[in-house]
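As you look at this complex, bear in mind that one protein chain is not there, while each of the others sits in place.
The block that comes next holds chain A.
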């Protein structure tokens, strides 16, 4: 009988959970309610968990403390979270990590309590919790686990109870969420969680599972290097003018807080005290690790100061005056791919920065022309992670940053970033590209954030959004059957027209959107559309709706042939 989860068992459970999920990604993706090429739940959860495992692995060699590993896992999940299901998963393990923090090993009881704590954290993180989702599955499973842990000390038995209850709850999700019943699927996020729990149990029962992530699409973001990049982007001036370099050494290191250091460490005080040694300061504190980036004239003093709090690792000191010419040569080659327009940063902080999410070169240009600082490449099919949004915000160096997610599946990730950055951030819950574009028109840099939020959301809600894509599998909708490959006309997230002809489906959708008349219709055409098709649609609009002003732009987005904005 297994009565204790030690560091070894814990890492094996997490690894096994990740492997199990990883090998069933497509299965989870297929549970999408709409058969559209959309932000896929399985992919999102998998990338999120992969990021968590990566952080955990960094600690696994040096730590035999379950709490420490769980915290590392939590941190990695948080930074890697993408999509709503990814965000919820990260919150489940954040609560788990907090509950486990002081435990070197876990008993059946403390394990179940930690699961329960995760559920509470996740519910709190979601503004309007919806039952019939991964939340319900996690809650019922954890409740069962807690109950069982009062009867037995056998961790395997408790885990079995958790898994069985998770499966039962999953089967019931269509009863709670009509949209699932209509599409004849169970909740995708819930299914993902069941897979992770299956992995946990397999690890406990000794089933053979090897950890070979294959679905990784993103390189691990090296925290420390990221810090440096952000800091250097902020101080663009010193890069271009060697005479302006006041503090000559770029100094980066990590403080591994000692027991005493951990007790006396206060982030604010640390920041202000170490800040006296130089500029371009960035400090990221995470439990017992403090990552520091500073430009100092006397790096030794900085290290002496930091060493009071614990041991130093990954120390990197570079002479920036010497490096200067080399940096100049390299600089143009390394702009972040997310940047629209890598214009030079003004020395003065600007009052507002705007970050948005879109995919397609045309859309990126349009957003850029409306004053957006960073267009994160992503959207329907690729939801950006917390970390990507965080980096975009940090890189701007504005007093206040407005984030327009333009997708229902990115809103939560964006909202999660609010607590992780020092800059005040306003997330406007725009759900579509047209909403994002429309919101930007009402942005006024001279207004307060509150007033901008109100004006921009009002503007976003005044526009109708439509999009034309294709079905990735057979399905049905209220009007009848959908065959794989059919074209789908979607308005405000609802399928309106279905057909075998792209143009007929597009015209049908436009006709519905224009039923009640409009002032302006904007057509944003994707990269898979021909000029002739664009012309055909434009002629259709001019002929049938002569009183409506029509504007056509190249969006360059994949998978979505047309995006329509009617206002």
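By our rule, a residue touches a chain if its C-beta (ideal position, glycine included) is under 8 Å from a C-beta of that chain, and two chains touch if they have at least 3 such contacts; residues count from 1.
Throughout what follows, contacts and distances are computed from a predicted model.
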Field: Chain not displayed: protein name in its UniProt record ("ABC transporter permease", "histidine kinase", "EDD domain protein" or "Xanthine dehydrogenase YagS FAD-binding subunit")
entry: "EDD domain protein"
- request: Looking beyond the chains shown, say which of A:318, A:365 or A:528 touches the absent one.
  value: A:365
- request: Check the options A:176, A:441 or A:457 and report the residue that touches the missing chain.
  value: A:441
- line: Given A:131, A:207 or A:551, the correct residue touching the omitted chain is A:551
Chain A, residues in touch with the chain not shown (by the definition above): 365-366, 369-371, 437-438, 441-442, 445-446, 519-520, 522, 547, 549, 551, 553, 567
